[in-house]
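Structure first, commentary second.
A protein chain is absent from this complex, but the other protein chains hold their places.
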Amino acid sequence: MKSVYINSVGSISVQKTYESNNFLEEIVEYNDTVIPAQDPNYKDYIPPAAARRMAKGIKMGIVASKMALQDASLEQVDAIITGTGMGCLRDSEKFLSNILDNDEQYLTPTPFIQSTHNTVGGQIALELQCKGYNFTYVHGSNSFESCLIDAKLQLEQNEAQNILVGGVDEIGEHTVKLLKLVGQIKTEPVNSSELLLSNTKGVVFSEGANFFVFSNQQQASSYAEIVGVDIFNTLPIESVSNTAESFLKDHNLSVNDVDLVILGNNGDVRFDDFYNTLTSGIFKETQQAYYKHLSGEFHTASSFGFWLAANILKAQSLPKVVKLNDKNTSQFKNILLYNQFCGENHSFTLLRKC
Amino acid sequence: MSRGVAITGMGIISAIGNNVAENYQALISETKGISRISKIKTTHQNDIMVGEIAYTNQELETLLGLTPDNNYSRTAFLGAIAAKEAINDANISDINKYKTGLVSATSVGGMDMTEKYYYEYLDDATHRKYIAGHNAGDSSQKIAEQLGIEQSLVTTISTACSSAANAIMLGARLIKSGQLDRVVVGGSDCLSKFTINGFKTLMILSDTYNTPFDDNRKGLNLGEAAAFLVLESDAVVNSENKKVLAYVKGYGNANDAFHQTASSDNGDGATLAMEKALQVANFSSKDIDYINAHGTATGNNDLSEGRAIIRVFGENVPDFSSTKAYTGHTLAAAGAVEAVYSVLALQNNVIFPNLNFKTQMQEFSITPQLTFKEKPLQTVMSNSFGFGGNCSTVIFSKEA
Partner (left out) sequence: MDALKQELKENIIEQLNLEDMTPADIADDDMLFGDGLGLDSIDALELIVMLDKNYGIKLTDPKEGRTIFESINTMAAYITEHRSK
C-alpha cells in the first residue's frame, strides 16, 4: 500500500489566501453574521468566454484548482473529487424563485444546469479536459472528508497517481434568511476574534474553495502525508474522546504523539461542547488551534482547516491567530483534525510531516 | 485486492412497484408506470408524462411508522422504504454486528419541500422544520437512522444521473479495500417542480411515452424512485452462510469533458467508462451477456451511447435494452434501480424488453431487444450517464 501526500494547495476564502506566500500573515477581521469570500482576479485564471455563465462557486473552484495544479507543477491529474454541501446555491435559488415568481414560464437553462451538485467538478474537468474519474460528495460537513477517503483509497491502491481534491460552497441570499430563521446562522454580528465568546446559537456563515493535489509520489513541494481519515454519521458527545483515541490507535499513535489538534469550533453555543470535551479532556496538555474565526462556517469549511494543517506542517510554524491555548511544541509532526456540524457528521483526520 | 463484493439484498420502490417482487412482475408483464403527473401541481401537466410512485407522503410516513412531526422529504421517505427492504431481504437483524456503512445518492435532496414552502418559511413558522432537510446529505442521514447505522461511514454522492451507479462503485471499493464489511448502497430521488422545469428548459422532455433508441424519440420522461443494494464482503458471506444474489464484478467512471449537459457525439466518456469496468472485472467485451443501457430516449444520449457501445463491442454487441420506458428517468436513483433490474435479469435468466420502440435509428444498425427474452445470463453491464460529463458503468455477475 502506497503512502499519500498533499503535494499542493490552493485556497479562496474570506481571508486573502489566494495570494501565494501569504500564510495568514495579514488577517481580515470581520464583525458580521455572513461573510463573502475575498475574490481574486478571476479573469487572470478563466477566459471571459468560459467565465460568462459561471456561478461564483464554479469560479472559486476553478481558480483554487488551477492554483493547486500550479503549486504541484502539474498540467493534468488522473481524477477530480469535489465536496460541496449545497453546490451552486445562488443559481439554485435563482432557478427556484424564477419558477415560483413567473408561474413556470420563461425559464432559462443556465441556472438549472449550475444548480446540479456536480457542476463544479464537471466544469473543472471541462477546463482541464480531464477525462478521468470525477466524483462529487454532498454530505453536509463530511462532504470534503468523503473526498479524502475516496482519494486516499485510490492512491494507496495505485489506481491513480495524482488526484485533484477540493471542497467548495457558496453563500445564497435566501438560504441565509432561512438559516437565520431556524437559528443556524447567528442573528447578532460577532467580531471574528471573539467568535468563541459569543455565547449565542448559530454560526457566522461564509463560503470558499480549498483544493489540493494528492499524490502517491512525494516531491520537494509536498506539504504533508495523509495518514488517516474517518467519518461518523453520529457520535454522542460522551464517545468523542474514546473515538479520537481509538482513531489514533488505528494509526499506532496515542494522545501524547499529537503535536497539535485543530478543531472546528464555530462559536455555536449549542455544539461547541463537542470540541470542549477534547480540549479540556484528553488534549488538555496538547497544543490546540481553531480556524473558523478566519474561514467562517460552511459545509466544506473543514477544507480550510485541512489547508491550515498542511501549511503548518510544511512551514513548521503556527500562525498566532489560530492558537487556542498557550501550549507550545518544538516541532510539528502529527496533527489531528476534528470537525462536526450541529452534532452530526463528525470527522477525524490525521496528517503527518513528510 | 481480489476480494469479492457480494450483493445479498435488494430493495426498490418505483413507478412500476413498491418492492422488488412488484417491479419484477411489471417488467416481465411489460407494464409501464408512465402517466400524467398527479401529485405536483405544474403548468406543464399536459405537456409531460412521468413515472410517479402511487403512495402519498402521508402513506409513506405511516408505512415507516413515523410520527407527523418528522421532517422527511419525499426523497428520504422513498429511500428509507427501499433501504429497509434491502436490509430485510439480506436477512440482517443486527446491523451493527459488522462494520456497516451507507453510501446513498440523490440529486434533488429535500427540494420537494423547499419548493413548496420557499416563501412561506419567511413569515409562517409552520413548516420551518423542513429547512434543515434541504441539503442533499440529510436524506442519507435519515436513511441511516432508519436502518440503525450509527457511528459509521455514511456519505452521499451527487453526480446527476450517474449518482447511484457511483454509490455502488464506492461501496464496492470500500469492501474490496477492507474498510467496511458491509455497505448499503443506492439512491433516491423524488419528482419535483424544480427538476421538471429544469429538464423542460433543456427541451429534452417528451410529451408522450419515452421511446429509447427509436429514431423518432422525443425525449425523456422524468420518474421518481429509490433503490438500494446490500453489499457484503466474502468474510461476512462465509461466516453468516449468506445467499448471494450476484456480485459487483466491475465498475468504471470517466468524464466526457465535452459539454456541461450534453454527451459527446462519439461517446468518449461512455466508452472509457465501459472499458474501465471491463478492465476491473478482468473481462473482455465478449464476456458481457446483456447491457442495461442508460437509454434515456433523448436525441443526444441514445446516439452517443449507441456509438460508444459499438466502439466497445464492435460487431458483437450483446443484447441490450433500456428500462426507462417502464420507470421514466429516475435521475440519481437510476443507477440503483437498474442495478436491481440487472440482478433480477441474472437471477431469472431473462432480458427485459426495450418498450415503445418502432423505428430503427438511422445512424447505426444496432437494435435493442424488443421482446421479453429468456436466455442464460452470466453477466450484465449497466450504464448510467449524467450532466457534467459524468459516465459510469457497473458490471454484475453470477460468479465472484
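Should a chain be cited, it is by its letter among A and B, assigned in written order, with residues numbered from 1 in that chain.
Assume a residue touches a chain if its C-beta (ideal position, glycine included) is under 8 Å from a C-beta of that chain, and two chains touch if they have at least 3 such contacts.
Every value quoted in this text rests on a predicted model; they were computed, and no experiment measured them.
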| item | value |
| --- | --- |
| Contacts of the hidden chain among displayed chains | A, B |
| Sole contact to the chain not displayed, among A:Ala37, A:Ile99 or A:Ile113 | A:Ile113 |
| Touching residue (missing chain; options B:Asn70, B:Gln151 or B:Gln260) | B:Gln260 |
| Touching the absent chain when the full complex is considered, from B:Thr201, B:Asn253 or B:Ser304 | B:Thr201 |
| In chain A, positions touching the absent partner | 48-49, 52-53, 106-110, 113 |
| Positions on chain B where the hidden chain makes contact | 201-203, 259-262 |
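To be clear about the criterion, only the chains that are shown with their structure count from here on.
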| item | value |
| --- | --- |
| Inter-centroid spacing, chain B versus chain A (mean Cα positions, whole Å) | 29 |
| Contact footprint of chain A on chain B as seen in their complex | 1, 42-44, 102, 106-107, 109, 111, 114-115, 118-119, 121-122, 125, 128, 131-132, 134-138, 140-141, 144-145, 149-160, 166, 170, 173-174, 177, 179, 193-194, 197-198, 200-202, 253-261, 268-269, 272, 386-390 |
| Chain B-touching residues of chain A, taken from the complex the two chains share | 80, 85-87, 95-97, 99-100, 103-105, 107-109, 112-113, 115-119, 121-123, 125-126, 128-140, 142-143, 146, 149-150, 153, 156-157, 174-175, 177-179, 181-182, 184, 230-235, 239, 243, 299, 344-345 |
